[in-house]
Each structure stands twice: as C-alpha cells, then as structure tokens.
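With one protein chain withheld, the remaining protein chains of the complex are depicted in position.
Entry: chain A
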Amino acid sequence: MSFLIDSSIMITSQILFFGFGWLFFMRQLFKDYEVRQYVVQVIFSVTFAFSCTMFELIIFEILGVLNSSSRYFHWKMNLCVILLILVFMVPFYIGYFIVSNIRLLHKQRLLFSCLLWLTFMYFFWKLGDPFPILSPKHGILSIEQLISRVGVIGVTLMALLSGFGAVNCPYTYMSYFLRNVTDTDILALERRLLQTMDMIISKKKRMAMARRTMFQKGEVHNRPSGFWGMIKSVTASAPGSENLTLIQQEVDALEELSRQLFLETADLYATKERIEYSKTFKGKYFNFLGYFFSIYCVWKIFMATINIVFDRVGKTDPVTRGIEITVNYLGIQFDVKFWSQHISFILVGIIIVTSIRGLLITLTKFFYAISSSKSSNVIVLLLAQIMGMYFVSSVLLIRMSMPVEYRTIITEVLGELQFNFYHRWFDVIFLVSALSSILFLYLAHKQAPEKHMAP
C-alpha cells in the first residue's frame, strides 16, 4: 500500500519535471525556431525529467521521506531508464538527424543511422579499457559497466565546465579586464566597414556591366560545342572573362575582410555595453562578486593541486567536519544528528539547484551561439545527452558531500564503482581545464587591443 503511494508521488513529480523541461525547451531554447520534430522535444524533456528525479531521490534519502525499499526500487528503475536513454535512444536519434541533413543518404536513413549508432557503441565500449574503473566480475550489459563509462564522460565534462567557469566567471564580472572602448573607435571601424562594402559594390558593378556588354554582343559563356568551338575558346579567350576572374578574386578577399570587420565591430559594441553596465549598481555588485570568485577560483586550483600531489581523497564530508570543528573547537554543543541532517539537506540542495541552473544557462548560451535552423535538432539532442551525463556524474560526485549514513543508497545501487577514482579524475581534468582557460583568456586579451586601437 505504501509502495503505491510512494510510486504515485514519484510519478507526479516526474510529470512535473517533464512539464518544466517542455516549457524550458519551448520558451528558452527554441523561442526563435519552429519546432517541427516533436520527437526531439519529448526526448529532451524526458531526459531532463529523469535526471531531476535522481536528485529528488537523494533529497528524499536525506530527509527520510518515503519507504526505504520503495526508494531503492525507484533508484534502480530510474537508473535503468536513464541509461537506456543516454546509451541507446539519444545517440541513435543524433545519428538519425545528422544523416537526414545530408541529402545523399536520404533514402537509406535508417540504415546509416544504425551504422552510426554501432560506431558510437564501439567507441563507448573502448572508453572503459584504459581506466581502472571496474573489477571484471560483472557481465557485459550490467548497470555497473554502463554507469562507469557514462560516469567517466560525465565527470570529464563537469570538470571541463567547472574549470572554464571558475576562470571565466571573474574575468567577465570584473571590470578591471574591460578594454577601454570609445565611440570614436566604433565610428572609425564602422567607416572602414562601409568603405569595404563600397569597394565590393563598385567591383561587382564592373563585373555586372562587363557581363551585360558581353551578353549584348552575343557572346555566351557556355561550353562551346564541338571541336572548332574548343579551338576557338583557347585562342580567342575573351579578355573580359579573364578580367572577371581577377576581379572576382579581389572581391572574395574584400568580402572576407568585410566579415572580419563586422565581427570586430559587433565585439566593440558588446564591450561598450558591458562598460555601461558596469557603471550601474548591478554592475558594481557583480564586480565585487568577481573579486570574491577569483579568490575562490585560486583556492580551488590550489586544493586540486594539493589533492593530486599528496594523493589525498577527503574521507569526511564538509558537513560533518564543520560540525566537528564547531563542537570541538568552539565548544558549542548541539544535537549532531538533527543538525547534520538539515544542514546536509540544505547544502546538497544548494549544490543541486545551482548546478542545474548553471548548466541550463550555459546550454542556452551555447545553443544560441552555434545553432541554425538546419542543425538545431542535432544540437538540442547533443545538449540533452550532455545534460544527462552531467547529472548522472553529479550523483556520483555528490556522494562525497553527504554524511556516511546517507551514502549507503548510492553505494548500494551503483555497486562497486571506484568512487575515489572519479574524484581524482575530476581534480586532474579541473586543473588542466582551469590552467588552459587562463592561458587562452590571457592570449585573447592580449591580442585584442592591438587590433582595434591601431589607427
């Protein structure tokens, strides 16, 4: 009886999450596009719903809501469904939509998408070999095998995103890094852009006029037919057409230049807007946050290095350690069990919410930047895949932030994964990502001023 109640609660919450994912898709991601393939939308919302349910189950674990056995059952079921989606459905549909975009293979779409999926499975499997993730006790298609590989990919993604985010966040927030852009700079660049466009136009006018005169004189530049035609075309090649190819080359170069100028001008406008924004109250607030985050970022890099160098993995979670410190050093006595439960709930809740929100925002930005009306389906499915893997590996890593008594369910369900390995791997990739982002941003920052400020 209680199992039924629990299941109905779970299903209601899943439907709620599904609806939220659907709304997010329609209102945020696809607000400028027409949704023609409902499959894509459904897959995205389903992935989102099941990922959120996993987090919900962790919260329920901490709070002790619902029957323990029904929780366990739902964990297992949820995990199976998510793995099914991430390993079978989404990659297959990604392959299908990629193949649909290519005109040549249109007829045998299904065949080629199956081939693509098989290739994906092969590489996915090979991924597990170099990593010491699993004891060879388990069968081929068990949950542990799949989860371990999904976990590796997801943890890599998380670490890359965290590393880049940790460095980029202070860089964007702090106004110290903003280049000084004046209106005269923008006007000068715009003038250059318009001049380039005028040059392109005058050259094209010449070409159009030349073509028109050639046409009026009765010369047709089709393939000349027959033997004599070929001889004629060799000896009497119209000087006009040679001229045309020369002008066409100049036009191509100028068009490339105009594109570059356009992008630079857009960049300058964006910087100018950021300068304006930084003078407002909100801007100043973010500037202050930026300093705070830069300190946090440096600390995290430092900790990651220490972890790797000294081969240390934290045994206790921050909550218990914090409580220990307060009890031992500050002498404040309070009910450890009661408070640890609530504090870990709050802490884990904050981590979950910020990571979901951060991920959705990043995905949206990424989507706007690179999608077009042809590739939007493929990109959304890729994002759903990334989102699913990210959430699964969040569950793996969040285990470290929870007190021991709540870790049991994750350990039970996920089996004998080497959790320590994942943390070490996270630290390594985080370090690599953060350092290379610093290098990359430094180079980009240095290079930019010279381009614009030159007279």
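Convention: a residue touches a chain if its C-beta (ideal position, glycine included) is under 8 Å from a C-beta of that chain, and two chains touch if they have at least 3 such contacts; residues count from 1.
The rule is simple: contacts and distances are computed from a predicted model.
Trainee: For the chain omitted from this view, which of "Glutamyl-tRNA(Gln) amidotransferase subunit B, mitochondrial", "Rab-like protein 3", "ATP synthase subunit a" or "BHLH domain-containing protein" is its UniProt protein name?
Mentor: When "Glutamyl-tRNA(Gln) amidotransferase subunit B, mitochondrial", "Rab-like protein 3", "ATP synthase subunit a" or "BHLH domain-containing protein" are compared with UniProt, the left-out chain turns out to be "Rab-like protein 3".
Trainee: Of A:S113, A:S148 or A:T265, which one is in contact with the hidden chain?
Mentor: Here the residue in touch with the unshown chain is A:T265.
Trainee: Can you tell me which of A:T12, A:T119 or A:S202 touches the chain that was removed from the display?
Mentor: In the full complex, the listed residue that touches the missing chain is A:S202.
Trainee: Looking at A:K76, A:K126 or A:R212, which makes contact with the chain not pictured?
Mentor: A:R212
Trainee: Can you list where chain A touches the absent chain?
Mentor: Within chain A, the residues that touch the unshown chain are 31-34, 190, 193-194, 197, 200-202, 204-209, 211-212, 215, 220, 222, 255, 258-259, 261-263, 265-267, 269-270, 272-273, 368, 372-374.
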